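Here the complex is missing a single protein chain, while all its other protein chains stay put.
The first chain written gets the first letter, and so on, giving A and B; residue counts start at 1 in each chain.
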Amino acid sequence: MNPLLEQFLSEAREFLQGIAEKLMQLENTPDDSYLLVELFRLVHTLKGNSGLFEFPEMTRVLHAGEDLMDAVRDGRVGFSQKLADDLLDAMDFVSVLCDQIEQGGKIEADMTVDSYRLAESLRVLMASQMTSAQTPVVDDAQPASTKDTINFLALNQLPETVRIDAYTRAMAGETLYWVIYTPIENCFFQGEDPFFTARQTPESLWGQISAQEAWPPLAELDAYRSALRFEALSAASREELIEHYRYVEDQIQLIPVDPWSFVIPQGNPNGGPVYEDFVLDALQYMDAGDLTALRSVAETMLQLSNPELWLSSALRWLILLLDTVPPNHQAITILIESLRSLKAPDWSLLTDTLPVVTAVAVAPTIETGSEIKTPVETSSVTRADAKEISEADALALASIFATQLQILQLDDNASWQLGRIKAVAGVLLNCCKAIDDTHAIAAIEEALAASLAAENSAPLIDWLTARSLNVAVVKPVAEPIAEEPPIGLKTLDEAAPMPTVEEITPELVSADDVPKFGRRPDESTAAKSLKVDQAKIDRLMNLIGEIVVSKNALPYLAQRAEEQFGVRELSREIKAQYAVINRIAEEMQDAIMQVRMMPVSFVFQRFPRLVRDISRKLGKEVHLVLEGEETEADKNIIEALADPLIHIVRNSLDHGLELPDVRRAAGKPASGTLTIKANQEGDQVIIEIIDDGKGIDPEVIKRKAYEKNIIDEATLERMSDLEAVNLIFAAGFSTAEVVSDLSGRGVGMDVVRTAVEKVNGAIQLDSQVGKGTRIRISLPLSMAVTKVMIIESDDQVFGMPMDHVVEIVRIPVSELTSIKQSLTTVFRGKIVALKSLNSLLGLPAEPIVNSDGEVAVLIARLGNEVVGLIVDDFHETIDVIQKPLTGVLAGLGAYSGSALMGDGSVLMILNVRGIV
Amino acid sequence: MKRILIVDDAATVRMYHRNILESAGYSVDEALNGIEAIEKALQESFDLYIVDVNMPKLDGYGFLRELRGENISQVPAIMVSTEAEANDQVAAFKAGANGYLVKPVKPEQLLTHVRLLIGETV
Partner (left out) sequence: MAIEYKKNQAVFVDVVSVDEAETLLDWLQNKPNAKIDLGRCSHLHPSNLQVLLAAKVSIAVWPKDINLRAWLESILTITQAV
């Protein structure tokens, strides 16, 4: 993907997020004019950005959104819930388009019609809410021909296929004649068969019979008095036709038919909406001279429309007109315009009935005073020193000069007028420099001085007026200057389309492959930030991981230097160097960690929308409070947090918070409050989700857990309320009686717990019946580096994450007691179950008892419980970069991962939950 | 080397213009809004400003008025906008722009105007 597109997508997502936020803020404060202005600006800028690419589907929807927001900002349309909903939908659509672009580099074809539909719905909404009724009224949707000849010739009776054939032939240079043959009354007596004659019309494309008068009752009919008229459309030459009708020459009329009069869209005008945006887009393509794109959108529209519709017929014609060589731009424009009104194209507007190549739409010129309009005849005024300049430059120059004249002629008496005059003089000087017109420079400076002295622009206007005559000289004589549109209006050279952005950017940026980030891509000037591809950070992360591992080899080296080679001095030096490298590596690691840190707002920002949508669906009133959004944690942690948090929030909305009536009955405010807050405690991030809903009844939970065989009766008896409510995190437990459409889905809170524990976090819930529920999630700030304690058992070493280590103790064998089948000991006044690591891992060896008759016990934390692991020995703690197990190893529940040790060996990291 | 300040709140548009201008050998700086642009204009001199209309804090009109009115810089300025209406152009000229280009600006169109307004020979 080219860097510009990357930049666009990344910025688009920011804007979409911003738009959604602003919309939701506006729901609370619909009159906040600052918000309205900001919202407009975001939509407007996003639309502008999308215009740099060929994403008409996106631009179309955004354009409609921009117009709508413009109207809201100006007070023409009031802000409403419906409006917010529709705009949010539109932004969701744009977001989908962004995804498609990111994944496939393009927008899927089937989005076209949706984009029209969405844009249309926004426009309809806007029109319907306009305070002053400015909506154009479509008076009569019935297509009516405007040109008499069409009615007269009854061309609209011809089937479309015949007219297409006729049009195609006419465009190929054939002249088509409409033959009207009105046989005389007594022709039958002369042995004639006018019908046969008519049917034999050479190169007849179509024919019809009509009655010249109403038929009398059958009894009065004179069958031998001819009362019919025959008409035929023929591609034969005039001579051939006259030859054919030579005996009845006086009874026929030959009318050459203008090819455009065949172009009559027909069909059901009411069957489908006509998309104003399609018309606008089509006209824009015309302006840009991009007939290929126009043809392709027309084709898409046609495929999606019922062929019986008037619209479809018009589209078929449009495509035919586009395929005609050379295409007639004016005719195409007229046809597109007819799509808007659903009326037959008004071909009388065509200035030339022959196919014309030239672009006809000449932009209106800005009033520039009479002086500038007459340069065509002044080619005698030549400048000897005038440099030969290109036509493009000449046109640009003329337009720049015209603009400067316009600026000088502004009569707003602005206080900054002198500055404006200086700037204009600067422009004139520069332009003359650009064309090497050194003579002019002195004259401009003189005029500027005079203007400044007089504090008005007259001297410069004089110079410019005189000058504009000269400028015309370098222009092609045939082209009057007045036709040059001022800068900004569409350029003249429609026929030669400029390369599109997509084509030129790779070339422009090929010099260096690195994305050219703006110096300050961030909105705030204070915090200068840089957007970096995640992959680059990950690479840094891996590299620092390798350094950490490599440096861990140094202590081993020092050890060998001393023990194996007996050079104690060297060993000490290595250790000293190690200390330095170790410090730098740690700092570096820390610095990279910092880069990976991101605020929880990344996850929080989706909640306003989520809460709004869900609560509305449930008919609940919810006030969402977000706190501590700036709290940071490692990107992986934040990302891992998203799904569990959404699940919890859904649960709270679904089961926690009550309906307004229920709340009122319970003496609570109708609107519930859901608070999501984050803060940092030591090296942990704490996220709390608090609702003031109905709470969780521990008795209900206990009963259910018992029913579901999650706890036995004994546990049921002695369980505290707190323990009970936390049972909702147990596997296979779901509190909802009925699986709800929102949070149900067959997964319970155990999924949340699993997700949190996966990133070494813990989750806890406390609740008061009738008051509400609080869920507290604690997470490590970072998961990239794990501190592990090396433990030894049966001559093997393992890593035990320090998060789980409560304490390490040596306990005399005499203090171990067996309760039922399990070994326990009393530790700090509590009974702790002891398990032998060897037996847990399936190792046959017995734990080693040291000379003092003690076993080594590692007290490990397991959620809210502790368990003692009997091992053979403890070693040091080290930092490791834990790598997930892959392949068959990934299935081993006993290990959470592996880490590379300084000596090159692999350390298996124990997963306490998996073994106990 | 001629220096150009791009004043635009949209990073994508800045990058687009920057790519075009840098490929033609101009040195480019960026400002995200009118206030930042004024700060930059006060600190160093540019040969041309390319100014967006709609920006937070201070919009393009405000920036140009300040530029011209406070005599901060009187070098040429081009306003870029998505609107092609004549009254939008007049508003730009009134504020102090010397040129008006409709977004998306075609690279050749931009470069031709920049070159002429800056006063560089072909």
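FYI, a contact is a pair of C-beta atoms (placed from the backbone, for glycine too) under 8 Å apart; a residue touches a chain by one contact, two chains touch by 3 or more.
All values reported here derive from a predicted model rather than from experimental measurement.
Although it is not drawn here, the omitted chain touches the following shown chains in the complete assembly: A. Interface note for the absent chain: among A:A223, A:A535, A:I819 or A:V906, the touching residue is A:A223. Among the residues A:F188, A:Y556 or A:F602, only A:F188 touches the chain that is left out of the figure.
The chain not shown here touches chain A at positions 157, 183, 188, 193-196, 198-199, 206-211, 215-219, 221, 223-224, 226-228.
Just so it is clear, only the chains that are shown with their structure count from here on.
Put simply, chain A touches chain B in their complex at residues 3-4, 7-8, 11-12, 38, 40-41, 44-45, 47-49, 51-52, 364, 366, 389-390, 392-393, 396-397, 400, 403-404, 406-407, 410, 412, 414-416, 419-420, 422-424, 426-427, 429-436, 486-491, 498-499, 501, 504-505, 507-509, 511, 516-521, 523, 525.
Residues 9-16, 18-20, 22-23, 29-30, 32, 35-36, 54-56, 65, 67-69, 71, 74-77, 81-82, 84, 86, 89-90, 93-94, 96, 98-104, 106-109, 112-113, 115-122 of chain B are the ones that touch chain A when the two sit in their complex.
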